[in-house]
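Report on the structure given below.
Every protein chain but one is kept in place in this view of the complex.
And then chain A:
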Amino acid sequence: MSSSAVHSLWTTAAEGKLDKIPAPHIEYAQLAPTLIVVGAAIVGILVEAFVPRRSRYYVQVFLSVVALAAAFAAVVGLAAGGYGTTKAHIAAMGAIAVDGPALFLQGTILLASIVAVFTFAERRLDPVAHGNKVDSFAAQAASVPGSDSEKAAVKAGFTTTEVFPLALFAISGMLVFPSANDLLTLFVALEVFSLPLYLLCALARRKRLMSQEAAVKYFLLGAFSSAFLLFGIALLYGYAGSVSYATIADVVSGSVQNVNPALAGTMGNDALLLIGGAMILMGLLFKVGAVPFHMWTPDVYQGAPTPVTGFMAAATKVAAFGALLRLLYVVLPGMSWDWRPVMWGVAIITMLGGAVVAITQTDIKRLLAYSSIAHAGFILAGVIATNADGISSVLFYLGAYSFVTIGAFAVVTLVRDAGGEATHLSKWAGLGRRSPLVAAVFAVFLLAFAGIPLTSGFSGKFAVFKAAAEGGAGALVVVGVVSSAVAAFFYIRVIVLMFFSEPKADGPTVAVPSPLTMTAIGVGVAVTLVLGVAPQYFLDLAHSAGVFVR
C-alpha cells in the first residue's frame, strides 16, 4: 500500500505540503443525516440569539422535530438507495462508513431522539409558575440554585430553550459515532455528543444541586474515559501507523508491514496494540455503562432531568454499542482471541453486577440505571458472539431497548408530588389503584425489561442469547439467564408495589401530560408489543443491515 493511501481526512493536512493539499472529496448526500442535524443545531443557536424569548420554545421544538424527521428521511432514502447493502462504502476520505449497521443505528437514534424531544418539550407536568408554562429544565442555567437571580428568572418565566440545540448537537455526534471509520473521527464524535450531554444533565428545574452534582460527576469521569480513549488511539497509531480502521485491521492481521517509515521503531509492536486496544475499549465501555466502568450511571441517571435520562439511556447506548461493534468487528477481529476472554468477563460481571445491585435500590431512576447496566451486559453477550447473527441481534436489541427506556422514563416524569417527580419507590405504592392505566403501561415496560415473552424485551434477549449460543458462548447464555431471573425479581417488586400495596395517604399524583409525552409513551408501548409479537420485519431489517463495510 502506498503511503498516500493512508491519508485520510485527518492526516492530509498534517502531512502534505501546504501548497499541495488536495481538496477533500466529500459525499455530502451520503452524510446528509448528520449534516441536517448539525445544521439545525446551528440554526437553533441563531434562534436563541435572534428570536424573541416568547416564541423561542415553539420555534425550537418545531425546528428540532422537523430536522430529526428530515434526517430520518435521509437515512431511509440512503437505505432504500442500497447504501446499507450493495452500495455500502466508506465516505469522506475514509472518515465515515456508510453501511448497514451505520444506517440502522442512525435510524434508531433519530427515531428515539424524536420521541425524546417530545418528552423534552413537555410543559404540562409542572404547575404553572407565575403565569408561565414550564418544562423540566432550569429557568436559567447560570443562576445559582436558591439565589435571588434564580427567583427572578423563574418569575420572568425564562426557560432554557437551549436544550434543543444542545440535544441536536449531541444527536449529531451520536450519528457519527457508530459510523466513524477512523479513530480520530471516533474521538471527535465522542466529544461532540458528550459535551452537550454533560450540560443537559445539569439543567434540571427541580433538585438543581443534585442535577449539577450529577453533571460534574459525569463530566469528570467522562473526561477520564476520553483521556483513556485518546491515549489508546495514540498507542494504536504508533502500532499501525494509521488511524484508519481498515489499515489498522490489515496491520493486525499481518497483511501490511511498514506503512509509515517514521514509525518503523514501534510499528507492529504487540504491546502497543494490546494496551492501545484495551484503552479504547475502556473508553467505549464507559459510555456503554458496563461494569467496572459503570460507576457514573446511577448518579447521573438519578440527577439528570428525567427526559434527558431517558434520551441518554436510549440514544447514547445505541451510539456507543454501534461504535463498539464496529471497533471489534472491523478493526480488531484479527485479535478476537485476545479480546474475547476480556469481554466475556466484562459481560458476566455487567449482567450479574447490574442485576444484583439493582435489588437494593429504593429510587426508581437508580433502579432503571442499574437495570440499564444489566441490559448492557445482555447486549455485550451478543457482541461477543462474533458472527453475523451477533451483529443483527445487537442492532435489534438496541432498537427494541431504546423505545422501552424512553417510554419508561417518560412514565417516571408523570408521577409527581409537591417536590417534583416522586422517584422514591415507597411513593409508588398503590399507584395501580389510583391510576390503573399509568401503572399498567409502566408494568408493560417493566415486563419488557424483564424479558417476558410477547414483549420486545424477550425478542431482543432471545436474539442475543441465540447468537451467543451459536457463537460458542453457551456459558454466557446461562449467566444471562440467571441474571435475568435475578433482574426479574426487582422488576416484579415494582409491579407488586404498584398493584398489591395499599396507596399511601400522602402519595403522589399522576399528572396528566400533554399529547407530546402521551405520544412518547404510546410509541414506547406500541414498539414494545409489536416487536414482541411480530418482530420478523425488524429482524429482517437488522439482518440485512448486519454487514460492516471494510
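What we mean here is this: contacts are C-beta pairs under 8 Å (C-beta built on N, C-alpha and C of every residue); 3 or more make two chains touch, one makes a residue touch a chain; residues count from 1.
By definition in this document, contacts and distances are computed from a predicted model.
Undergrad: Please identify the absent chain by the protein name in its UniProt record; candidates are "Cytochrome oxidase subunit III", "Multicomponent Na+:H+ antiporter subunit B", "Sugar ABC transporter permease" or "NADH-quinone oxidoreductase subunit M".
TA: Missing chain, UniProt protein name: "NADH-quinone oxidoreductase subunit M".
Undergrad: Of A:173, A:354, A:390 or A:432, which residue touches the hidden chain?
TA: Looking across A:173, A:354, A:390 or A:432, the contact with the absent chain belongs to A:432.
Undergrad: Please pick, from A:65, A:79 or A:469, the residue that touches the omitted chain in the full complex.
TA: A:469
Undergrad: Given that one chain is not shown, which residue among A:47, A:267, A:477 or A:511 touches it?
TA: Here the residue in touch with the unshown chain is A:477.
Undergrad: List the chain A residues touching the unshown chain?
TA: 392, 432-433, 436, 447, 452-454, 458-459, 462-463, 465-466, 469-470, 474, 477-478, 481-482, 484-485, 488-489, 492-493, 496, 499-502, 534-536, 539-540, 543
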